[in-house]
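What you see is the complex with one protein chain gone and the rest in place.
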Amino acid sequence: MSNRQEPAPSGFTRRSFLQGMGAGALAAGAGVLAPPVLNAANGAPQDAAKPALCGPDPVPVTLELNGKKVTLPLEPRVTLLDALRNHLDLTGAKKVCDRATCGACTVLMDGKAVYSCTVLAIEAQGRKIETVEGLAESNQGIATMQRCFVENDAQQCGFCTPGFVMACESFRRSHPKAARNEVLEGLGGNLCRCGTYHGVTQAVLDAIRGGK
Amino acid sequence: MELAWPDPKDTTVLGKRILRLDGPDKTTGRAKYTYDTNRPRMLWAKYATCPHGHARVKSVDVDAAQKMAGVVAIEVLAPAGSDLNVAFSEVAIVAAESEEVAREAVRRIQVEYEVLPHNVVDDDPQLAGASAKPGKANVTGDPDAAFKEAAAVSETEVGCSIITHCCMESHGSAVEVAADGKSLTAWCSTQAISGKNGRFANEAEIGDASNAVAICQHMGGGFGSKFDIDAWGAWAAKLSARTKRPVKVMLERDMEIALAGSRPSAFARMRVGCKEDGTVTAWESEAWGSGGNGGGLGVNQLPYVFGNVPNKRTRTTPITTNTGEQRAWRAPSHPQMALLTMAAMSDCAAELGMDELDFFKKNLGYTQRAKVYEEELNLAADLIDWKKKWVPRGDQADVVRHGLGLSIHTWGGGGHDSNVQCTIHPDGAVEIACGTQDLGVGTRTALAIVAAETLGLPLEKIKVSIGDSRLPPSGGSGGSTTIGGISSASRDACVQAANALFEKVAPELGGDPKKLVAKGGKVYAADNEAKAIPWDVACRSVGAQPLVTNGKTQRSLMQQGVGGAQAAEVEVDVETGIVRVLKLVAVQDCGRIIDLLTAESQVRGALIMGVCSALYEERIMDPVTGTLLNPDMEFYKLAGIADVGELVVKMMETPEHLGRGVVGLGEPPVISPMAAISNAVANAIGARVARCPMTPDRVLAAVGKKKGA
Partner (left out) sequence: MNRFEFARPSSVADAVALLSEKHDETSVLAGGTDLLSLMKDFVVEPKRLVSLMAIGELRQLETKGDGLAIGATTTLDELLAAGTANGYSAKWPAVWQAAAGIRSPQLRTMGTVAGELLQRPRCWYFRRGHGLLADRDGESMAVKGDNRYHAILGNAGPAKFVHASSLAPALIACGATAEVAGPKGKRSVAVKELFRIPKAGERETTLAANEVVMSVTLPKPTPKSATYEVRPRQGLDWPLVTASVALELDGKTIKSATIVLGHVAPIPWVCDDAAKLLVGKTLDEKLAHAVGAAAVAGATPLSKNAYKVELAQVAVRRALAAATAT
């Protein structure tokens, strides 16, 4: 229902955004090392089948994102968080500390919570990546954990919430019978400023029981 | 229908526990914040900042950055000769095709500085030297005589560090000036969206407010720090106008913590004298602290709450420091004054050998609302099991010691000027529009609740629009004034709408519009419910055009002034100095409650923020460079989920409290936690920890002092 509240900004699509980024966005010159010289002790020189150096210019990166494969050109330095937010317009994961501390950027990789701010997108290839949007989409618009957050008023400003939801979801999957103290112990990687921990704790306990 | 709030006994949604409407958007990631703005061809802008607490710019060389592929615009903000008084001051701003390029370009800007002397000492007026400006002593009664006659005199030294707002969504804006340069749209993370369009229009020089729209659908925390568009909002506008492209400027975390607002520190040496029965007769305080570069301190009303102590001498010494300026931080000055006052009162109780609860109650006559505090202190004491658990200071010998502590507080609240438009469509649809913003407190939901209650409709029927400068203007969200403003204006608009509708349908329902009620999705005469018309049918009578009413803030639906009492239970490991909060109790009145659920959530959140400032968070300045050493979330520490203990919230819902009208809740509950926790720690270890946050080093120092005493 609250979707209706958005005043309509001008039409924005993922495609137009990617076009907007354009090649100019992604090409920038930087010092590059000479090709690797193998030390004699290591034997034969590197052959073509060996993993090649790539970058610093954009390279095609394929992410398995919310069950779908998506390929986009990215510099190796682009983090998973920035790839999601700035290149794919998946802005659920938030940028807050941007230094692997606060948890607002949490997404799942192969079902486990990670700080996407310190994972390179190029390193996330071949891993199953699940975002807060994907969690909702694969559960008819809202997953049990997300519904339990709503029902326990576990969000205020809501900026830490998507990361917290994903950390909680990962916890729930690996701790299907967790008690309160385990919940508190198992969510040490997320911070909230408004103070929603009480609701978050209860949301996880409810979700473990399958909902309220 | 009368304007007055309906009787609490008769409400369907008003004052009940109602889930916030935007919960699903927030938990699924659909909610779009300013930081989430992505526009075609958008540029990212990042700042180059000063690493010194005080310096003069000698030169700025942007050549290397300018030559980088992807860099679109660079502006030097502090040219040679500029004096910068705070570390992280803006030196230049770079707009680039990507966030990565913008950051790297900033790195390549070369700045030479002449380093100037700085002061970052805020906790010692003598060390601060000329930066400390002692105020004049204020004397009431005869404190010297009162101290002489006192049965007990306590001495207290306590204080708290500068903390910051540390909003999860950093400050910033995204601005898109149209290709023809004649209009703009701005997305701004702000506590006051109404009127921001004009500010952006002015900065972009694209004409006037009528050419601009400002939007803030969701915002990731403000706490008093996000009223203005700020220099960074202005630069988003200027750079967008200059480049004819959308530009997003969001502060990096380090700038956010260093520059985007802080709460002043406050320290004091205090003496309190009392009679044998615990009645305080004398107060003396010497307070100091810093509000940063702009100075200011604000703790000049001591003792707090117990203001009417007859004999007092107070003095405050503000210290100017080369640190980021203060901004309103939830209940400005009150948490600090509560800490100083409640600690001194608690120490006096201990000095006298009296139970802190009894001592506080004994002195409620010095407050503005003795009866409310008495009621709330008793409830808080019950909820924390005070009578059973409290033991006098110094009676424990274990390594891990338990303690209880109390604090009371006050705040004004009331309501700001707000306008709400109610539209009833001929098909029964209802829209509520208000140019307010939801900081995460449930403003959107509160508007819907008032409308649903007034029009007798389910919440789902109400469509609420907020967060847009095109909507009817509403005040900034500060000082706990939003709920009063928006709820009373919403009530006004909806009562007008209901009455207008009643006029139209009265002929079908007995003829007297004054007898009509809207309830349960129906409209009917109060004395003839059998002949009710469903809402949608009733609305057909409005005619071809929708019925529109405009409501304004109604003083008769609001009041000012609340109390509040809190109790804390802690355990302290006296070998490691680690304090753990076991339980916090908040008993809070706020007049008429609109949404009990979000009210309770806001109080719990305030308790958690209090734990942060009591135990963990502080800005740590570098004496060497004058910069901020912890502009991150690793050493600028917030409490985690396992650090906050059990949180018990009791909202006052007696007819007397609910009957007062709406007062506001943002500030009051955040005032007392630090004081109550400080008192609980003192109770546990038998000594006052001299400074919040009560980190292990400070706790061990207090334990050691006591041992040495």
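Should a chain be cited, it is by its letter among A and B, assigned in written order, with residues numbered from 1 in that chain.
Please note the rule applied: a residue touches a chain if its C-beta (ideal position, glycine included) is under 8 Å from a C-beta of that chain, and two chains touch if they have at least 3 such contacts.
Bear in mind the structure is a predicted one, so any value in this text is a computation, not a measurement.
Trainee: Touching the left-out chain: which of B:K67, B:R107, B:K182 or B:K244?
Mentor: The single option touching the absent chain is B:R107.
Trainee: Just name the one of B:E460, B:E529 or B:E575 that touches the chain not displayed here.
Mentor: B:E575
Trainee: With the missing chain put back, one of B:D358, B:E508, B:D536 or B:D622 would touch it. Which one?
Mentor: Of the listed residues, the one touching the omitted chain is B:D622.
Trainee: Where does chain B touch the missing chain, residue by residue?
Mentor: 51, 100, 103-104, 107, 575-578, 580, 615-616, 620-625, 627, 629-630, 634-635, 637, 639-643, 695-697, 700-701
Trainee: In the full complex, which bits of chain A touch the chain not displayed? Write them out.
Mentor: 28, 30-33, 36-39, 41-43, 46, 50-56, 59, 75-77, 79, 98-101, 103, 106, 109, 112-115, 117-120, 122-123, 167, 170-171, 184-190
By definition in this document, only the chains that are shown with their structure count from here on.
Trainee: Quick check: in the complex, which residue numbers of chain B touch chain A?
Mentor: On the chain B side, the touching residues are 19-33, 35-36, 38-42, 68-70, 97-101, 104, 166-170, 185, 215, 217-221, 223, 250, 252-253, 439-441, 444, 460, 463-468, 470, 597-598, 600-602, 604-609, 632-634, 638-642, 644, 647.
Trainee: Can you list the residues on chain A that touch chain B in the complex?
Mentor: 1-7, 9-10, 12, 16-17, 19-22, 24-29, 75, 77-78, 82, 85-86, 89-99, 101-102, 104, 131-133, 135-136, 141-142, 146-147, 149-151, 153-162, 165, 184-185, 187-188, 190-201
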